[in-house]
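One protein chain omitted, others in place.
Residue numbering begins at 1 within each chain, and the chains themselves are lettered A and B in the order written.
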Amino acid sequence: MTSETNTSKGFSIQGWYRNLARDERSVVISYSMIILIIIAGATFITPNFASPNFLTQQLRIASFLGIIAAGQMAVILTGNIDLSIPWTLNLAAVVATSVAAGQNENLAFGVGAAIAIGLIVGLVNGVGVAYLRIPSMVLTLGVNAVLKGITVVYTGSAPQFQQTPEILSKVATEILFGFLPFAVIIWALVSLLQYLVLSRSGLGRKTYAVGNNEIASYLSGVKTPRVLIMVFVLSGVLNALAGLMLAGNAGRSFNEMGDPYLLPAIAAVVVGGTSILGGSGKYVGTIAGVIIIRLLDGALNIVQVSPAAKDVTFGLVILAMLFLYGRAEKVRE
Amino acid sequence: MEKELKEKIPLLEASLVSKRFGNTIALNEATLVCQPGSIHALVGENGAGKSTLIKIVAGVVTPDSGMIKIEGHESTIQSPADAARKGIVPVFQELSLLSDLTVAENIFIVNPPRNQFGLINRSKLKEQTEALCAGLGIEHLDPNALIGELPLAQRQLVEIAKALSHDPKLLILDEGTSALSVQDVEVVFRMIRRIRDQGRSVIFISHRMSEVEEIADTLTIFRDGEDVGSFPMGTVSHEEMVRLMIGRNLDQVFPPKPAPAQEREAMLKVEGLSWDPKLHDINLTVGKGEIVGLGGLDGQGQGELLFALFGVLRGVKGNIRVDGQRVKIQSPSIAASKKIGMALIPEDRKTEGLILPMSIGSNAVLTVIDRLLSQFGLVDRSKESKTIKKMVEQMQVKLESNNAPVRSLSGGNQQKVVIGKWLLTEAQIYLLHDPTRGIDVGTKQEIYQLMRQLADDGASILFFSTELSELVGMCDRVLVLYEGRIFRELVNDQINEEEIVSAALGLNSTRQES
Partner (left out) sequence: MVSKMNSGQRPGIRRLIFRHFRVLIAFAIMFALMGVTASLNKRFFTPAVITSTSNQSMTLIFAGAAQTSVVITGGIDLSVGSIISMCNSLASALFIEPADGEPVNIANIIFVVVTVLLAGAGAGLINGLIVVYGRLQPIIVTLATSSIFSGIALFLRPRPGGYVPRIYGDILTRRVGQLLPENAFGAEPMGLMAFLENVFDFIPASFIFLLLVLLVVWIPFRRSRLGLWVYAVGSNEGAAYMSGVNVNFAKVSAYVLGGLFAGIGGLFLTAQTLTGDANTGAVFTLQSIAIVVLGGTSLFGGSGGVAGTIAAAIALRFIPNILFFARVNPLQQPLWEGAVILLAVAAGASRIFTVRNRLDTMR
């Protein structure tokens, strides 16, 4: 799906841009947006905004959202949505910290338990959508409510160990060599995996196909239920991983720790140029979407605007990006 | 004197209208003149441009060029609502009814009767509907039934009643009678004759020639986006009409059939296949190297039969044997597996055959993507591009780039991609659902050649077509379906249009069940 540009008649930026497909244009737009935010931040807020230190910290914090958005994007590509993010990651974090009980040597069990939870949640969501044909929006909403119930019962019925083992905290917070946060390495690994899955693997091709036209995919011999289950499992596992990282970041697990990540995750995917209807969007765009959301937040934090102005700005930026992408489509039609 | 002059002004005059969809020219400077007080039939093969022209007249499609005059006044028709204001009301093949609303609500959706508070007056709505139906001769239609609860034929009657409730100057019926029984067609014909007698007009499109001859006063023939002749009814012979519609000599089109074979080895054998209520006790065999046609009127279960074989339908009874082995096909992925080797060219290439926004290459390899993986489970890109190249060359797809969306291709080239992606699977059994519908003559020829080539190479083909000439020209045997059963099997010189048509209508003078 890479585009070939006609270079025989010389190169011009407009010509190059015009030759791009819609999803490629949105990648260009979203990365331009990042540069714009950094320049604007450095010019109008503080020169520090463009400093490596600041950006490194922002990237570290962005990795948590980045891991969630990676899973959410795969689900959205199939034309579905996963609203069970908050309590999947919450339950995974709570169980992991209590299994590990603050001991580094138990961490492996905690991680295993968390991943298993993500896997099971993904399977339930996937089977419900693929075979029972329950609209994903309400199914994952219901699953989220049940997971919340399980978490509350689990955390409330007996004393739990909520502190994370030291290693986990280090993974989430440590910055290697002064510029490379460990969390970013994990996000990069997840991104590499997700890029390979979506752009290079058979599953990825089928994911785009199902998102564009499930019937034609099914009639072409694609095992569409399997594709749907796989993307939900992927999302579940990545949510669990994000739960671990967030617990490590805070030093402990706590209830409602996932709630602030649901809507930003969807926003990041869409701001990164993925169509909410499914079937189109590039993974590199989602990375940009995550960074945009993070940098906006960071910038508004520095200027210490009121939470009110922050919310309004977020909404306006999402709308603006949508209009930019929407216009791109109009021109082509 | 003045009155006479007025009557000579055509109700509708569409001149030199052109319309392109992507690379396909749907209409090429077509002209249609419709006089008041007439029933004007449009005939032509599928894709000849009739539907596009009336969609333009009805405000659904905007023309690229051309002029439209209504009662002598030049006008542009901006939307269906605008057309309705100008007195043009269409009844389309794709129903415009809302299945969650009642019959009465559907009919009077634009202007329902209201009480003094501005709210819909339900009892008056019911009365008006009953009065309208009674006036039109439609009986036993419950105004409060939901459209979704009604059988297709009744929905079609509601659709026509709805159109007539607007008191149109020009009523357009696009295949408006195709779902109706003989009695219901009579009801509709009475309605439109009355419209004509009131000095208004009807444009009538039907693929049933007998209906056209019974009802129309004037006839315009379309071919390849152009109007190729317009006559008062009864002034041209059947042969002449057919010649104008196809514009070529029939027997040149199809590749030569091989001599009738002795005993063929059975590739696909179906025993006692049923799927209530559409299919009953279907028994058929397709031999290796054989093209078996499926004939019959639209909607006699042919599409369901292909879907049943391909694993799309649930609750299918009966046995299917492939190459002697009994198989259970519960999904298209099983049907397409190497073990069974089936391929389906579905009815609607835009929604079922292709993924329009995706590239030609991605569409082509979708059926074989699992065979293109390298050892790490990733798609081997060089293998992929070789595969795409192979398909493009084999099918002679005319394209600018493999990466262009398949939507950008013409209809014929799109269909080539649909067929090509299945050739890549090296399937042995091909189920074809009207594969040449709406595509240009040249591509049709190529598809015919390809089908014969496949058969000669040993593949088995089950071929459903709505075009009689194709069945006659291509098939080694023809099975005619009627109400979900195989009504007749035609072999050798029985394969001609008369036999197929009479069997399709359920007539059986020379009954010889096999």
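Methods note: contacts are C-beta pairs under 8 Å (C-beta built on N, C-alpha and C of every residue); 3 or more make two chains touch, one makes a residue touch a chain.
Remember, predicted model here, so these are calculated numbers, not experimental data.
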- Message: For a quick check of understanding: of A:Gly15, A:Pro47, A:Gly112 or A:Gly149, which residue touches the chain that isn't displayed?
- Response: A:Gly149
- Message: Please identify which residue in A:Phe54, A:Tyr218 or A:Tyr261 touches the non-displayed chain.
- Response: A:Tyr218
- Identified contact with the non-displayed chain, of A:Leu141, A:Leu180 or A:Ile302: A:Leu141
- For subunit A, the residues touching the chain missing from this view: 81, 83, 128, 131-135, 137-139, 141-150, 152-153, 156-157, 214-215, 218-219, 224, 263, 266-267, 270, 276-277, 306-316, 318-319, 322-323, 326
- Item | Residue ranges of subunit B at the interface with the undisplayed chain | 60, 79-81, 84, 92, 95-101, 105-106, 109-112, 114, 117-120, 139-142, 145-146, 149-151, 154, 162, 181, 183-184, 187, 275, 307, 312-315, 331, 352
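Quick note on the criterion: only the chains that are shown with their structure count from here on.
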- Note on the structure: Taking each chain's mean CA coordinate, subunit A and subunit B are separated, in whole Å, by 44
- Given the complex with subunit B, which residues does subunit A contribute to the contact? 1-4, 21, 196, 200-202, 205-206, 208-209, 212-213, 215-223, 279-280
- Query: How about subunit B: which of its residues touch subunit A in the complex?
  - Reply: 310, 312, 331-333, 335-337, 344, 346, 351-359, 362, 365-367, 369-370, 372-373, 377-379, 401, 403, 421, 425
